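The other protein chains are all here in position, but one chain of the complex has been omitted.
Labels run A, B and C following the written order; every chain starts at residue 1.
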Amino acid sequence: MIIVMKPQASKEAVQRVLATIEENHLEAHVSDGTVVTIIGVVGDKSVLMEKNIELYDGVDKIVEVTESYKLANKKFHPDASVVKVGNTTIGGDELVIMSGPCAVETEEQVMQTALAIKKSGAQILRGGAYKPRTSPYSFQGLETEGLKLMKQAKDETGLSIVCEVTSLNAIESAVKYVDMLQIGARNMQNFYLLKEAGKTGLPVLLKRGLSATIDEWLNAAEYIMAEGNPNVVLCERGIRTFETATRNTLDISAVPVIKAKSHLPIIVDPSHATGVRKYVQPLAQAAIACGADGLMIETHPNPETALSDGPQSLTFEQFDNLCNDLRPFAKLMNKHF
Amino acid sequence: MIIVMKPQASKEAVQRVLATIEENHLEAHVSDGTVVTIIGVVGDKSVLMEKNIELYDGVDKIVEVTESYKLANKKFHPDASVVKVGNTTIGGDELVIMSGPCAVETEEQVMQTALAIKKSGAQILRGGAYKPRTSPYSFQGLETEGLKLMKQAKDETGLSIVCEVTSLNAIESAVKYVDMLQIGARNMQNFYLLKEAGKTGLPVLLKRGLSATIDEWLNAAEYIMAEGNPNVVLCERGIRTFETATRNTLDISAVPVIKAKSHLPIIVDPSHATGVRKYVQPLAQAAIACGADGLMIETHPNPETALSDGPQSLTFEQFDNLCNDLRPFAKLMNKHF
Amino acid sequence: MIIVMKPQASKEAVQRVLATIEENHLEAHVSDGTVVTIIGVVGDKSVLMEKNIELYDGVDKIVEVTESYKLANKKFHPDASVVKVGNTTIGGDELVIMSGPCAVETEEQVMQTALAIKKSGAQILRGGAYKPRTSPYSFQGLETEGLKLMKQAKDETGLSIVCEVTSLNAIESAVKYVDMLQIGARNMQNFYLLKEAGKTGLPVLLKRGLSATIDEWLNAAEYIMAEGNPNVVLCERGIRTFETATRNTLDISAVPVIKAKSHLPIIVDPSHATGVRKYVQPLAQAAIACGADGLMIETHPNPETALSDGPQSLTFEQFDNLCNDLRPFAKLMNKHF
Partner (left out) sequence: MIIVMKPQASKEAVQRVLATIEENHLEAHVSDGTVVTIIGVVGDKSVLMEKNIELYDGVDKIVEVTESYKLANKKFHPDASVVKVGNTTIGGDELVIMSGPCAVETEEQVMQTALAIKKSGAQILRGGAYKPRTSPYSFQGLETEGLKLMKQAKDETGLSIVCEVTSLNAIESAVKYVDMLQIGARNMQNFYLLKEAGKTGLPVLLKRGLSATIDEWLNAAEYIMAEGNPNVVLCERGIRTFETATRNTLDISAVPVIKAKSHLPIIVDPSHATGVRKYVQPLAQAAIACGADGLMIETHPNPETALSDGPQSLTFEQFDNLCNDLRPFAKLMNKHF
């Protein structure tokens, strides 16, 4: 932690800051400039967190030098993590494809989808049973009934399954059926939910919030991990910007940035990022080419009748072609599926 | 709803769209342009919501003409709502000042604050018992113990109290103590929480999400109101932009925009919007001058030792001066406190 | 300047950084932490600007402590500047109202406007002769002919005039007619234009770029001032964000932030910020209430026929009412017009 004093800060002001640092058994290093004085603080700065030193007379600002997340931080865990989900692993040399409908609607829809995506090479079936929708008048999901349909598809195909949870209630139901919990973008800073998901010990797919910085995202992962659950997989799904040509702006740079800052695996969801079916394939290729560990791609037996996010869903034929086109890119990155 | 066809859309494509509209007992009006055909749809469009017409061959895009929120919409409820909270009303000719610490810490802190802000003119005491913090290693709140301290302050001063809730659990505790529930920015699209807050019937202070559009915000209010609870007060507290000179960017225009689109009261929180104490007063004045129904201002007996958000908190003396400076602005807007 | 080393930085890496600092006759202060080493640099850091120390082995990042703008910086010029424009001053106790049409169209339009706004209390007539328009097929301005009409209005009313310039060509014409040059948002980082405007010595109204940070804005002012021209007035006119309810998002906080960081006057343009006529008045009141030195408000004899930005323009009657409503707010801020 670095404390930057104001140009006109008095000697007394500097002394008061130094005294506080010493009282907390930390070490201070003073750089006395012609214009400003800066004070480097060495030791466990968390003990200073509640001192609000930026309010002291003569203090201009505080600059944090180290990140507040520890368990998710590559500096302290340099080796890439591999997260096991059912029979699949994420973060190793498998390229993991999660696919399925935005919302679980019927048994037929889920079963058809599971069989189709399995045939094309996907390892994980996704399907929403609890849907966070902007308007209360949109379809809100089948809840437990939906989870059961997902489980049935898992039993018949051997695919692993991932479902979004939006409340403690939903977690309590989901743990009976799913291989992986998903925390959606809108709940990325629902810290209560993060902690409860952490406690289950199940792998958690943590989607990035629409306006979350990468640091906030890794701090959200830290909430899960601090409950003793290291099985976190990140999912970039687009951030909110001024551009309206796509539903969100896919922050593809998040892939190499996460690889530089964290040991956690990261996958990309081009379906939600763009909201437009025809952009899914080029962005899926881009995601693999820059090092993503997997993809989440929406599919539906009949996108025109999907109850949620139809416009971005692929038909089974489109999905099969996509998987075939993706394999050579995966191979160039030493991944396979 | 308007359906815009692609330039090269075939007659069959147009026919198929028209057929779908008619099957759903809606009326279609076709404008055949030299370049594109547009189709106006008249009637209750919600029945089309699950048809994904943008996926039909030849369809370029769908343009929504009417908002998806109804209960919060000024078009259907032209008169401004006045929400009663304890002995105070928000949205009428009272300018409501909510003040107190970001986090409840001790009995002494809460009691001192309650007495001080009451003397300066505030009507509602705020104080966080459940704190959503970016890092799991920051102070997370006193929970039920904090609620009890708030209630005690209410009993001794007659102030009404508002506390943030972050889970169903928290709601179940809070209803026993508080006059108003607060849904924070990070939970604005925690739809589960919105519904549960709606069911309590208590007034709800709904803070705007960091990257929520005004339409999404009003849809979040709709979730609460759709549970039969019309007592929603909106709170603008800054949105996320590229600018870093302030913690967030106060979207002051939200005040007149909300007044144009909704009948709900709106207050402004300049403390969280800027994160900097010295910007609180000018922005509080600006908020009143553009029509806000109230303010939320952080105060603390000793900001330097606050466990959360000290840098933006005012001392009691600063708060008292602020209130005195604000009154003439309120008077110009025909409000008082 | 602070240099933060990586956790695993070698002694040699630290030595190399220290050697570079010393070779450049600067002083280094080392803080050796348990996790990271930080190095404070004291002296004129501009000599290090071309060394790219962030590329040195073992260097994690560079943290700038002081701003790159000097002439615009309040730290070195604590007293507020007052800029003289014709018979008016901006930044003192006059609240300056600039008003007029977005684009100069006809003699009648300009003359009518000048007379009307003068009567209501405005001191400066604005009118665009060179229009930067998104589409090449929109009206581009009357150029020199427009400047002459503005001059004529000035001669007949005694109002001062401000016109936007978009090229060296335009500057060379404008200096013959106007009292103040305007640099528009789209040209805020057209550094060539800034320098040429600086050389004229005329007061310059510098609008904030749509995505310019406050630091970049003050650096743009520095370009003008570095040419020996201290007469810069800043104009906040909305930034680009994700919100679409208004054309841009008025960053009202920029007013107190600029007052804290710079000595230059700042005015606010609610017409361009919102693009909607009915939001102009509440935001004009807000601007005054948070300390703005003036306003820019679009007016037009007949907004329905305006060739540019009609939807945000006020009629003369609306403008007159607005001015009357603004005066008590100005008075509360110890300003008058």
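Definition applied: a residue touches a chain if its C-beta (ideal position, glycine included) is under 8 Å from a C-beta of that chain, and two chains touch if they have at least 3 such contacts.
This one's a predicted model, so the numbers in the text were calculated from it and none came from an experiment.
J.: Among C:G86, C:G310 or C:P328, which one is in touch with the chain left out?
T.: Considering the complete complex, C:G310 is the one touching the chain left out.
J.: Among A:V41, A:V65 or A:I252, which residue is in contact with the omitted chain in the full complex?
T.: A:I252
J.: With the full complex in mind, choose from B:H29, B:K119 or B:K176 the residue touching the hidden chain.
T.: Checking the options B:H29, B:K119 or B:K176, the one contacting the hidden chain is B:H29.
J.: Given the contact definition stated above, which residue among C:R133, C:K151, C:K199 or C:K331 touches the chain not shown here?
T.: C:R133
J.: In terms of residues, what is the contact footprint of the unshown chain on chain A?
T.: Interface residues of chain A facing the absent chain: 211, 213-215, 239, 241-246, 249-257, 260-261, 273-274, 278-279, 282-283, 285-291, 328-329, 332.
J.: Of the residues in chain B, which ones touch the absent chain?
T.: Chain B touches the chain not shown through residues 2, 4, 7, 27, 29-36, 38, 40-43, 63, 65-66, 75, 240-242, 244.
J.: In the complete complex, which positions of chain C touch the hidden chain?
T.: Interface residues of chain C facing the absent chain: 46, 49-52, 54-56, 68-69, 130, 132-140, 166-170, 186-187, 189-193, 195, 209-211, 216, 219, 222-223, 226, 240, 277, 303-307, 310-311.
Following the convention adopted for this analysis, only the chains that are shown with their structure count from here on.
J.: Compute the centre of every chain as the mean of its C-alpha atoms, then state which one is farthest from the centre of chain B.
T.: Looking at centroid distances, C is the chain farthest away.
J.: Just give me the whole-number Å value for how far the CA centre of chain A lies from that of chain C.
T.: 38
J.: Counting only residues that touch at least 2 other chains, which ones in chain B make the list?
T.: Only 211 qualify.
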